[in-house]
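The complex appears here without one of its protein chains, the remainder shown in place.
All chains are identified by letter, namely A and B, in their written order; residue positions are counted from 1 within each chain.
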Amino acid sequence: MTTPDTDTPLLIAKGLTKYYGRQLGCRDASFELYEGEVMAVVGESGSGKSTLLQLLSTQIEPSSGSVTYRMRDGSLADLWRMSEPARRFLLRTDWGYVHQDPQLGLRMGVSAGGNVGERLMAVGARNYQDIRATATDWLGRVEIPHDRIDDTPRSYSGGMRQRLQIARNLVTAPRLIFMDEPTGGLDVSVQARLLDLLRRIVAEMRIAAIVVTHDLAVARLLSNRIMVMKGGEVIEAGLTDQVLDDPHQPYTQLLVSSILPA
Amino acid sequence: MYVAVKGGERAIENAHALLADVRRGDRAVPELTLDQIGHQLALGVDRVMCEGSLYDRELAALAIKQARGDLIEAIFLLRAYRTTLPRFGASVPIETGDMDIRRRVSATFKDLPGGQVLGPTFDYTHRLLDHTLAEGGDVPEPATAPGDDTKFRSVAELLAGSGLIENNSPAAEDVGDLTREPLSFPAGRDLRLQNLARGDEGFLLALAYSTQRGYGRNHPFAGEIRYGEVEIEFFAEDAGFAVPLGAIAVTECQMVNQFTGNADQPPRFTRGYGLSFGQSERKAMAMALVDRALRAAELGEETGAPAQDAEFVLSHSDNVQATGFVEHLKLPHYVDFQAELGLLRKLQAEFFARGTQADAESQMTALQDAAE
Partner (left out) sequence: MTAPAYNFAYLDEQTKRMIRRAILKAIAIPGYQVPFASREMPMPYGWGTGGVQVTASILGPDDTLKVIDQGSDDTTNAVSIRKFFTKTANVRTTTATIEATVIQTRHRVPETPLSEEQVLVYQVPIPEPLRFLEPRETETRRMHALSEYGLMHVKLYEDIARHGHIATAYAYPVQVDDRYVMDPSPIPKFDNPKLDDCPALQLFGAGREKRIYAIPPYTRVVSLDFEDHPFEAYRHDAACELCGASDSFLDEVITDDDGNRMFVCSDTDYCEQRRALGHGPYNAAPADPQGSSHTGASPTEPA
């Protein structure tokens, strides 16, 4: 691993815009993300936050704008000018992607150990015992009992599946992780445990993260910075505590007030 | 003393002689002629020509006779023959609008220019076994009307002028040929339609049916089904003009399907297309439904049903491929089986060894329990 570079941004988004036909998905999103920093993207469904996440993680190509990433060797790479192999390599080594639905991010027919080990094997790990030891260690870190290592996620609860998905993503020590509603669909008590775990691991490993959520409580707990989206555009951005405690935009005020009773 | 199996060659020859014998069957029964098959089992001949992708009634009848009535085997015979024929090129696209119509029905308009023409059809017959047919006998001449040369425009064409239905995509300059180039994905509509035209009627029928039952529903109306003869022409490079080759009978089905539109495109009707040799209505209709289902992604519709999955549909539609691979399981597999057997014995031995160990341990515990 390289020593963290705190002066240069890890990821730079410039004027990211996406149209679906005539319909706007996301317009002119620009920001910088530094190493170890967690950024939340909040908004209602249809606000463009998922489109933004897909643009950043190169799942869809922008209509205009660019995403630049600082590679492990320090060089800056324009993600859409990279070759597909290089981009896919980045995706499975230096990046992680946690889906809201763990079934999309896991191989449901493969054991937990195999799920965690896949990324290691993809980059050339060829010692079974080592792979298994690493997988065991990671299961421990996400609080999955060791004796469940040979079970498939089909037999896991929703919370366990989500924790397994996190372990599968983090095993290659990525520097950036994308999360799409990581606690969506889970019970409140299960959510709290997962958030706690996420916060701890992200801080320990100094991973930068972009978390899309409609839940401001999730944003407050996990993120340093926040972007509020509405109608495909970023309408307010800043330090999470500042934005949530003193929202300037009427829409943000509405969002904040609607969760206060909870 | 064991002796390795010998005599495979002899056995094969004898088996084939026996096949020839049972194919002919009781010599006291008159032998079928190709004319009889061609005329009286005409729909079977049509299917064999269509899926065998060779328009030749006599060869198709021969194939049916040789295959003892097994149509997939007959299709296979025809395909294997076809592949040895030299290929001169592709014909000029046939013009079904100029068809010499024997049957033409539309489910979308009560009446339309040219009218509804029922022609020879099983529709509306009562499916009662006709015992008089067992004896044979004279069939009265059907009523006929004087023919005319009116060209019937298709229903889809009638709609096209109004902008209510999509226009046909312009004909590709360079139409693929999946008998000359391996199919690769994503496959264009030209190759998809070729694949479906050769595809197994039963397979397409089941897929088409599944779309109607909700697995990739595409809201179809049978815009028009027509059957009759069309002229076929070949552009001769030497002569510099198209030379008529003759006429072939085809069935065409144009499905008209609802489409709700998306951000780019207004709501309108879309088309599914089916074409088969001879009178093969079921095949043409099923093909049209599946063709439309395979366009779901292109039209931005929700996908996920089996009939919408081009790789799945196109990779499994060919009955000659399918029957070969399913039936190849008859071939010896003892090398693989032996290898698997060895592995299984090893796994079982380990399983029982673990069990024995666990048994021994639990017995020990039981003994200790008893002692305490």
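Convention: contacts are C-beta pairs under 8 Å (C-beta built on N, C-alpha and C of every residue); 3 or more make two chains touch, one makes a residue touch a chain.
Because the structure is a prediction, the values reported are computed rather than measured.
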| item | value |
| --- | --- |
| Selected from B:L19, B:A80, B:L118 or B:A297 as touching the chain missing from the view | B:A80 |
| Interface with the unshown chain - residue positions in chain B | 2, 4-9, 11-12, 58-59, 62, 76, 79-84, 86, 179-186, 311, 315, 320-321, 323-328, 331-336, 338-343, 345-350, 352 |
| Chain not shown, touching residues in chain A | 84-85, 88, 92, 107, 110-111, 113-114, 117-119, 121-123, 126-129, 131-132, 149-150 |
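The criterion applied here is as follows: only the chains that are shown with their structure count from here on.
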| item | value |
| --- | --- |
| Cα-centroid distance, chain A relative to chain B, in whole angstrom | 47 |
